[in-house]
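Below is one structure, written out as structure tokens; comments come after it.
Here the complex is missing a single protein chain, while all its other protein chains stay put.
== chain A ==
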Amino acid sequence: MLEIKNLHARVNPEEGADLAILKGVDLTVPAGEVHAVMGPNGCGKSTLSYVLAGHEGYETTDGAIRFEGEDIGELEPEERAARGLFLSFQYPVEIPGVPTLTFLKEAANAQRRARGEAEISAPDFMKLARENAAKLGISNDMLKRPVNVGFSGGEKKRMEIFQALMLAPRFLILDETDSGLDIDALKVVAEGVNALRNPERGMLVITHYQRLLDHLKPDVVHVMAGGRIVESGGPELAHKLEAEGYDKYAGEAA
């Protein structure tokens, strides 16, 4: 479903230093599978998620990203979103003055229009919002607030998953969605994510911790270091990493 081949990317030279971050990422996530990416701070995990989502602050210098057979490397962020790519941000952004549901309804309908589908009506959208909010223990008051404004770190992560449920993407990238969540919140969020699992949907879960993976039960675990995937294995690899740390991959860092 998602095929990343020899992906090289650097911070856009316009931004200052010519800084290479991704140095040949190879990664394939078939439909229906959940893959975890683990790795030390600064190895390029968030950069990978940004490059996949089309962030213009990074330039792809080599390699390709194929999504459902299509090369999406040149597409605008919103075009990738319309094809079903959703990124749960490590640091969700606050948008003052824009109510969450207004934002999501605009987004959902923009995606639908781009796909040539009918727009969702306001009552249907509200009904869906209430159902999804209930699943995640999100109060009415939280829904009424502007996007992410005034939320704690954990609440923001919960809202990211709420957004995912509302937009029902084909592929999810979760960037450290577990950090900032207490144990109870983690469970609720993990249940929300699990509810999205189905044979047509793929997921890439970036995390440092075993805890989230215990709930999500990934099919494959990858280790990223120095801007590349350096090892892949089954769920047991995550346990090993949790016990041993990333020291053995230190040499990979360029």
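Definition applied: a residue touches a chain if its C-beta (ideal position, glycine included) is under 8 Å from a C-beta of that chain, and two chains touch if they have at least 3 such contacts; residues count from 1.
Everything that follows uses one rule, which is that contacts and distances are computed from a predicted model.
J.: Looking at UniProt, which of "Iron ABC transporter permease", "(2Fe-2S)-binding protein", "Cbb3-type cytochrome c oxidase subunit I" or "Fe-S cluster assembly protein SufB" names the chain we cannot see?
T.: Hidden chain identified via UniProt as "Fe-S cluster assembly protein SufB".
J.: Any idea which of A:Asp62, A:Glu76 or A:Glu117 touches the chain not displayed?
T.: Among A:Asp62, A:Glu76 or A:Glu117, only A:Glu76 touches the chain that is not shown.
J.: Which residue among A:Ala110, A:Met142 or A:Val188 touches the omitted chain?
T.: A:Ala110
J.: Give me the chain A residues in contact with the hidden chain, please.
T.: 12, 14-15, 53-57, 76-78, 80-82, 86-87, 89, 92-98, 103-104, 106-108, 110-111, 114, 146, 163, 167
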